[in-house]
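Mind looking over this structure? Questions follow.
Only a single protein chain was left out; the remaining protein chains are all shown in position.
After this line comes chain A, so read on.
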Amino acid sequence: MINRKKLKVITLLLLSLIVFAGCSSDSASSDEGGDSGGDSGSDHSFTIMANLHSPEVPDDKILEVIEDKTNKDIEIQWVPDNNYDDRLNTAFATNSLPEAVFLKNQTSFIQFRDAIEDGQFWEIGQYMDDFENLSKLKDNVLENTKVNGNLYTLYQGRPLSSQGLIYRKDWADNLGLDAPTTTDEFMEMARAFTEDDPNQSGTDDTFGLTDRSDLVYGAFKTVASWFGTPNNWGEKDGKILPEFMFDEYKDTMNFFKEMYDNGYINQDFPVTSKPDQQEFLKNGTAGMYVGSMGDVVSLNNDAVAINPDVEFDVQNKIEGPDGEFGVWSIPGYGSLVMFPKSSVKTEEDLMEILDFFDQMMTAEVANNSYWGIEGEHYEVVDGRALPSDDKALTDREVKPYMAIGIGEPETNGRFESVFDYDAKEKAEKLTKDNENYLIEDPTVSLYSETYVNDGSRLQAMITDATYNYIIGQIDEAGFDKEVEKWRSEGGDAIIEEFNASE
């Protein structure tokens, strides 16, 4: 018979085995690849949750450089971009948010508004002036991120609108087409690229526009602003109404429907992923791409590797039927970082973290986090940065860290990029040019409780209906019915609340 002591040991062992197994499977399933990095001898350690746009967790070489220069011990929880919001909500629901949390965009920010108002995050406006670099952040952008006049977040700057058309210049030249300046010419280009054999292969192996399952950052919203559709919300007869109650929205749907029915657009675009969408352009199946014009660099790099004769060009000003050009804008920030009180316990801790972000905004550290290490990942040419030709290297070691930078070149002093490629230079110019034609979202500074609670669920109904209208599964009456449903299930309340808070 085994004595009692032995029994206890066995039970304990078994128990610890279970607990251990539980833990290990837990950490395996989580996507954190964060590395505490080299111990820089600082006891100021904290964790940042940031989104990862590349498939792999980056090498921690850059992180060590940043840690050294800022004298902080940082851990980064990398979360893949496509399930960032799920993880964020899960961490929030289980009260396990780290000290510094990045929010992907405005939509996620709105979801947290309730918690912010409840005082779950540190108000940082009062400290901004104590930090030399943070105080340089643009006031008008900070204004867009305030909740009831208080500041809770630092922002990562983005151009207000980089939306435009990227197209195959060599195809257009083959067919004698100029860059489209109206939506009709855009349609004509899509038709010609589909039907007139732009690559002169003698077979019918091309189509016009390549799009993906994203009505906002895909082509739809940008084309909608050419037609004059408001940005999310717009004013009609003195009242703020959602974009899909405007005729221009329906015109855009009809425009897409025409392209869809004629095969000028990939037929499975409602289920196409971004890599697949870009692949059509890169491999010479499609000739038009509507999105961020800056993407022309990476698209060109990959396309030339397949076919050296590829030539891209960019275009922004495409006028709608009313002869006006407009383009939707974001509120000047991409992601935002905020600081939960649940993990940042004292003001002292907060100061340490803000100090880190303050140092992230010095030119030296900003360059490290954006461009990498000089001589290894980039060269300085005429006061601008030229990234290394070894794209795989910069993708692996540098690019992910762009996610934790804040501010923009004007405020953090990092280098702008060298224009070694004409289309890129043009894309930058047109992005600046876009600023003269911006369509802004009038609800950025407004508040609606129903929108915070049910907005994304309701929006999903409209998104589905828009796709189904374009591919012909529902007709206009069917679309109107969905809009009615949107209104009755909470949309009317949102309209009312937005109009009341104006």
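Note that in this section contacts are C-beta pairs under 8 Å (C-beta built on N, C-alpha and C of every residue); 3 or more make two chains touch, one makes a residue touch a chain; residues count from 1.
In this section, contacts and distances are computed from a predicted model.
Of the candidates "Molybdopterin synthase catalytic subunit", "Carbohydrate ABC transporter membrane protein 1, CUT1 family", "Cytochrome P450" or "FAD-dependent oxidoreductase", the chain left out of this view carries the UniProt protein name "Carbohydrate ABC transporter membrane protein 1, CUT1 family".
Only one residue in the set A:P98, A:P198 or A:P270 touches the chain that does not appear here, and it is A:P270. For the chain left out of this panel, the touching residue among A:Q77, A:N368 or A:T463 is A:T463. When the omitted chain is restored, the residue from A:T94, A:Q200 or A:T346 that touches it is A:T94.
Among the residues A:S213, A:T362, A:T394 or A:N499, only A:S213 touches the chain that is left out of the figure.
For the chain missing from the display, the contacting residue among A:K169, A:K274, A:K429 or A:K485 is A:K485, taking the whole complex into account. Where chain A meets the missing chain, the touching residues are 2, 7, 11, 14-15, 18, 22, 85-86, 89-90, 92-95, 111, 114-115, 118, 120, 213, 266-268, 270-272, 280, 285, 342, 453, 456-457, 460, 463-464, 467-468, 471, 473, 485, 489.
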